[in-house]
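In this view, the complex is presented without one of its protein chains, the others remaining in place.
Our next item is subunit A:
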Amino acid sequence: MTQAQANPATTVTARNVEVFYGDTQAIKGIDLDVHTNEVLSFIGPSGCGKSTFLRCLNRMNDTIAGCRVTGSIELDGKDIYHPSVDEVLLRARVGMVFQKPNPFPKSIYDNIAYGPKLHGLVERKPELDDIVESSLRRAGLWEEVKDRLHAPGTGLSGGQQQRLCIARTIAVSPEVILMDEPCSALDPIATGIIEELIHDLKEKFTIVIVTHNMQQAARVSDRTAFFHLGDLVEVSPTDELFTNPKNKRTEDYITGRYG
């Protein structure tokens, strides 16, 4: 709390971001800073624009036909929507974990190795082996899979698959990891493991997580942002937002009046 108030370093700075799907406006002028090495969670009812905003941060919205983004989003002071910025390079710096675990239908090893090989991060096989091992260790999966690295990644359980996807993301050493409801397809035990993992990952990465589960936001995040109908209603340190919301709409949502 004290740290958050003491003018922390920001990694992502978004100003007046608007997103349109065709003629429909999904995001209405959002200003938001993501602080370095924090966990920031986005909460809000379905369709409030939290996932859309998240996908602006690594330009995944570019892949959707008819989607238009205005305003500025800066990563380390550089506009990521500037024409000179290659979205491919950007996505190597801003990794993403999806709602449904989506490992490639390849071996566990190849799942992790794909990103480093793609970006030419390694030259020799031992280096690659090191990256695979350290990524899996950091994702807390190494002990479970070290004897079957060449078994298909799709053969793992749901929670393991999601940790494999996290390991795959961190294998390219991004600065920011975006997580789009990473636990919504998992059981409570797997969810608990992922939440602990998020806590550990905070040391090295900046994490933005979208969640439907307010308890999860309360458990894992340093700050929480509440979205409603395309507006960013409130962003505060997590315990403040849940105990003493400044905005009436936030209070209604967290006390269960709607959502």
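As a working rule, a contact is a pair of C-beta atoms (placed from the backbone, for glycine too) under 8 Å apart; a residue touches a chain by one contact, two chains touch by 3 or more; residues count from 1.
In this text, contacts and distances are computed from a predicted model.
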| item | value |
| --- | --- |
| From "Phosphate transport system permease protein PstA", "MmoB/DmpM family protein", "3-oxoacyl-[acyl-carrier-protein] synthase 2" or "tRNA N6-adenosine threonylcarbamoyltransferase", the hidden chain's UniProt protein name | "Phosphate transport system permease protein PstA" |
| Among A:Val19, A:Cys48 or A:Cys165, residue touching the chain not depicted | A:Cys165 |
| Touching residue (missing chain; options A:Ala9, A:Leu89 or A:Ala151) | A:Leu89 |
| Touching residues on subunit A - with respect to the absent chain | 58, 60, 63, 65, 88-92, 95-96, 98, 100, 102-105, 114-115, 118-119, 154, 165, 168-169, 172 |
